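The structure under discussion is supplied below as structure tokens; questions concerning it will follow.
All protein chains but one are shown at their positions in the complex.
Let's look at subunit A:
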């Protein structure tokens, strides 16, 4: 009996010793050796500040135009199929995009009333800027025109983008298998297809413009996440210079790129100008809701923030 009790006591002692050894072992693994690595475990308080001032006003307005120019055709003398007026507030980090359906029936300076996409063909980037001013009430500081193959190259150059697709859609020519609903990664070609497909979308041209804004959000997120990688912004600026027609100088493009990188994704607001489908002669057009377009322009002009859509 005494022998049994002694075995139990020894077993308990061993058990306690084993537990203690395990605890110490785990502690040794988990807790850094602060005595010999003082610099690695020191408490470091870090604060962060960022700011970009592009000069002049706080808000920079850029009209981004996707030209449907065919190979060999000047992209500034073709139709502007994707139209997004982008505002960046360099003081607050807010940004907005106002999308305009390409068939919107508007006044083009010096050319009467036409579909807004023909403003580029008739009057070049400056004419397109004028048409946008007539509709939204904001004259862009810069116009950047690219064609779809170049847009693909630029998206590939930044490593592709991720977008949130609200519903599945497809196109028999551009994307037979379609885009699934949810978060999807897009390379250059797919970003182009995602931004161009219209026919299978319930909302037609309006939904397509909203998809273009999702693409812009994806581009912004990619730029922001990679901006601190040495040379990333520089490569992006070189790509934009190679693939766009713009009135911005290299230094201005660099300033814009840095401003884009500092936009807070939580402060991005977007809206597509609505309207009703109708006909002018045999042509199907969109009669835009001019009152809404002007309201969006008034709201966003000072701070690049929309209060509603």
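Just so it is clear, a residue touches a chain if its C-beta (ideal position, glycine included) is under 8 Å from a C-beta of that chain, and two chains touch if they have at least 3 such contacts; residues count from 1.
We take it that contacts and distances are computed from a predicted model.
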item: Record-based protein name (UniProt) of the chain missing from this complex, from "Nuclear transport factor 2 family protein", "L-lactate dehydrogenase complex protein LldG", "histidine kinase" or "Iron chelate uptake ABC transporter family permease subunit"; value: "Nuclear transport factor 2 family protein"
item: Identified contact with the non-displayed chain, of A:49, A:202 or A:282; value: A:49
item: Touching residue (missing chain; options A:77, A:91, A:168 or A:199); value: A:91
item: Omitted-chain contact residue, chosen from A:221, A:238 or A:309; value: A:238
item: Among A:149, A:172 or A:250, residue touching the chain not depicted; value: A:250
item: Residues from subunit A at the interface with the omitted partner, ascending; value: 42-56, 91, 227-228, 230-231, 233-235, 237-238, 241, 249-251, 254-255, 258-259, 261-262
